[in-house]
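These notes are about the structure you will find just below.
One protein chain is absent from this view; the other protein chains keep their places.
Labels run A, B and C following the written order; every chain starts at residue 1.
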């Protein structure tokens, strides 16, 4: 399977460039009988849509999605689900000045060296706009996981540059443009972003994602591990440079007597493992945290070279997110949903006859 | 492809349990003509071998490997390379007391719930002893990458529990049982480990791995990204809970003007991106860092349940590493090697005719 | 990889239904730098287009294809190539009478039993109209194989019902609506088809496909064999019930002294093996022959059951090909092209450094 598809059984294929005519995708392997409409995809796409506040790119895209196949009389048929999202607001001339320069931190140089041909307009295939396909595919996975298993997948912003955002409630997340789970900090985030934007610079972020209600047993050791596939999924998102599951890097300084999650008949006592043991879900919350680097396209002048290898300065004029992490929350949720759905199907394939033998353990929430 | 294989073109398949007769694997897709002998695999296996110091498990295994196919007159033939490593020092009775209990932090519970049958002896399939297969497969990849592209892959211990180990030199790594790149700290590490072992507890660790000499262009965006596949590979190693590439989680607090690696005709000025941009190698060092959780099997009594769901205490008597991170260095190197080799072949498949157009950029070392 | 994608490196993904809004596909893994336009795909699509003679379905479709990504300034970029073909001439009401009946020989019953939901309009996903995606994907493969290796892939009708069509010339194939390589027989074929159509019945056909210029060495034994993948590709075409390579079923009655193709410094003396030995191309012509069953949708009344399991009669009124084999030639060519391209890339990946050691053998034509 080539580089623009992922998933063994819930298989997502993606195409499209930032300034081409359209993005689109194919979701293959969805079980038949799921109620599905354009609106199911649209409502998730609207969460990552550009132009929704002054803190994100001002590109104006309706991101209107059209399902082209795989749904009949409002329900999935089990055949491939094709969908299309037309690009509407390309300003390709913004990129003329960048066509022969490599922006530091961007994929310009590597695409050019790998393929010797490059659609420089808006980052071409490397644009984070490709994540519309992931969000659309994730919307289907989310819906199926919820209706079939009661799985709930939610994310939020946990750090914005130097500002840590202590978790307050999931309810808060939808009420502000930052996906902040803490309303008290929204003002501070706004001020920080306004100053950042004015300075012409950008910043990084941390996003946390949690899946509740995942049954015990998903994941295929030793290489098809659930946590490994989640790490892949997160690191495949543009700008992500780090992934943690459960205690993550904090596990380094933990003792075994502190880290290993004890069990009682009432369930696990803690969740340092983030809901995965031995590559298999435990029934606890799947807890993932990711680091996103600061946007590479900034207004400040930076040293680089051009396609002839000569030293030049580059300043990026186009419309960009000063912090790509802000819109990353629905994307990370979508990727987690796709991985979980793939493993739900894989588990059913191999272990469809297995009756989980030890029934008494109830699972606690993330700690 | 089911859960015990990985790699699209350099494909590794693994089997074996801790107390079964043998581990073995199949490496498929290796180019023909590579000089290869048992000894090439053995020398890497000896680096992760148990019993080599008092700081690791005292299980005595020669880990002698036998290549069974795919090599003729000392060179690979292009056909599948099968290999076998017999288990020698099983003490299965150590595990009788654990057969119906779930060790906290271990895969006991999840295997039991997923499969409803479990080889409890030594962790069965979940034992970290499975990594012999990874190390053997990685040894072949390392050799090919070195001989074909001059790629050098090396790792070292960066943190042991609370002790940070500043990098001093690669030469130091082979001279101590910790893979410490800093000889001055070895004494301190020994003392720490002796006390830890005596306490019956365990600790976590950080391991860094670096690949030098990787050409620009490896990786297949947007889902076959090199960094995403590396994240998968690292998180698939037993006990790993976090993965960073380049600046990793430090990127959260960085500004774009600080993070984005500037370029000059002499090369990149920094390496915050860890050698990958847009999912494609930049020609800089690939720099990866991983967090390993503390060993789950400890002597201290812990609360858990048994297969009937009743509360019990568990103490693990078997022979275990007090810190699995110590022996993780050659394993992480091996996984990185396998991923790089897979992408070297994939790149050659699609872009074998491409002449990298901008020749002048030389690459700097990791910063 | 789920059921609507194929190919390891040249990966084709398909979606669409006969009476949905559109068909579309994604071709992933095409090398960068290939000149490509809508017209390259269109000219192959026009060869399989319905309504082009009275002997095929009278559905009127322009089959106009739009490339949506992966091509920049007239050349492939190495990213995924998405394309779309809108349906134009659906007459869904033709199918109202069939919605709860299972046409004998058709996929109605199996889709219904597998998915419990079925888009009955025009066969839904099971319609042979899906082959537009194959033809479009094959057009790209054909172009690359021709420009990179000089490979030429051509097919023709070899039998139409009871009429055998001796091969005369490739030139003849394009000059008649049957893809007959023999102009003298066209009149006879027309008369036969006119009578068949009038009778309300349908007939089967044989199509031969040949690839010339394939270099020695493509194919990956023992499971990634070139001939096995060709057999898969051919049998995956709607209505195909048999596949032969080289001598095919005639090999049963051959002696080894007759079948085994002798070699001289001037090349092979015969081509009983059809250009593949041990799963690897020999450098001779790849020669494939397929059997297509008669169209299942016929006007004659037939016994069947309905969705309630009751006995009913069914007569199919819609617009159908009386012999699907007539339009199968460009489809079979396309599938062969996709398989060959996949193996060209796979071979380059593993054996890109190999210099074929025995240069003197020239290859003869198919016998």
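As a working rule, a residue touches a chain if its C-beta (ideal position, glycine included) is under 8 Å from a C-beta of that chain, and two chains touch if they have at least 3 such contacts.
Computed from a prediction, not measured in an experiment: that's the story for all the values here.
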item	value
Contact partner of the left-out chain, one of B:116, B:250 or B:356	B:116
Selected from A:79, A:182, A:257 or A:281 as touching the chain missing from the view	A:79
Touch with the omitted chain, as defined above, among A:8, A:230 or A:277	A:8
Residues from chain A at the interface with the omitted partner, ascending	8-9, 29-33, 78-79, 148, 221, 345-346, 348-354
Missing-partner contacts on chain B, residue numbers	1-5, 7-11, 13-17, 20-24, 26, 28-29, 32-33, 66, 68-70, 72-73, 75-82, 84, 114-119, 124-125
Residues of chain C in contact with the chain not shown	1-6, 8, 12, 14, 102-107, 109-116, 125-126, 130, 159, 161-162, 201-206, 216-217, 219-225, 227-236, 238, 241-265, 269, 272-274, 276-283, 291-298, 300, 302-305, 307-311, 325, 346-347, 351, 354-361
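Just so it is clear, only the chains that are shown with their structure count from here on.
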item	value
Most widely separated chain from chain B, with each centre as the mean of CA atoms	C
Centroid distance [mean C-alpha coordinates] between chain B and chain A, Å	26
Distance between chain centroids, defined by C-alpha means - chain A, chain C (Å)	38
Rounded Å distance between chain B and chain C, as computed from the means of their C-alpha atoms	45
Chain B, residues touching no fewer than two other chains	8, 221, 346, 351, 354
